[in-house]
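Below you will find the structure I want to go over with you.
Of the protein chains in this complex, one is absent; all others appear in place.
== chain A ==
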Amino acid sequence: MGAAHSASEEVRELEGKTGFSSDQIEQLHRRFKQLSGDQPTIRKENFNNVPDLELNPIRSKIVRAFFDNRNLRKGSSGLADEINFEDFLTIMSYFRPIDTTMDEEQVQLCRKEKLRFLFHMYDSDSGGRITLEEYRNVVEELLSGNPHIEKESARSIADGAMMEAASVCVGQMEPDQVYEGITFDDFLKIWQGIDIETKMHVRFLNMETIALCH
């Protein structure tokens, strides 16, 4: 079965690139096909078929993250129109659990990658900084859909939080100093010492190895 051989080569290649195991890749491939309707690529509209996702207030940011060129490692800005399975896996790999067998350096690298993913989610204009506007935008989205929250209160929450973030990054500011925005290094500083690994990963269940159905 020639097709089977080349398929497993591809799987091995993907294993190396993304770090998923072959059965995880197969499961995700099935999921990919389900989302894309058996097409080779996914577009933004395909995510409308996931009803649970509608509940999520930052749904549009999450979907956008899939097409963000920075996350796909295809550029420093802009959005792709459609993604193939390899891109899908690349994005998913940001949420892989940290392997206990990794050494300290690799763990730090993983952490940085995960935080960078989050940073890109905030920094929607790819400016390299999270400005006050972008921050407000995120808070508004998180609080959106609730008719009892006024835009004003959402803004003031965002402003307050931004101030706190600034104080961590820059220390005490002069009264006329303008805070440009949170850079990625500042972002990392905020999260120093905080264990985000357990919160930024999705755990795959163990596949049992009983015969069948193949």
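Simple rule for what comes next: contacts are C-beta pairs under 8 Å (C-beta built on N, C-alpha and C of every residue); 3 or more make two chains touch, one makes a residue touch a chain; residues count from 1.
One rule holds for everything that comes next: contacts and distances are computed from a predicted model.
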Protein that the absent chain corresponds to, by UniProt name, given "Integrator complex subunit 4", "MN-Hbalpha4", "Ubiquitin-like 1-activating enzyme E1A" or "Glycerol-3-phosphate acyltransferase 4": "Glycerol-3-phosphate acyltransferase 4"
Residue of A:Val11, A:Val107 or A:Leu143 in touch with the missing chain, whole complex considered: A:Leu143
Chain not shown: contacting residue from A:Met92, A:Cys110, A:Leu132 or A:Ala166: A:Met92
Hidden partner interface residues of chain A, rising order: 1, 4, 23-24, 26-28, 31, 34-35, 47-59, 62, 92, 95, 118, 121-122, 138-139, 142-149, 153, 156-158, 160-161, 164-165, 167-168, 187, 190, 193-196, 199-205, 207-214
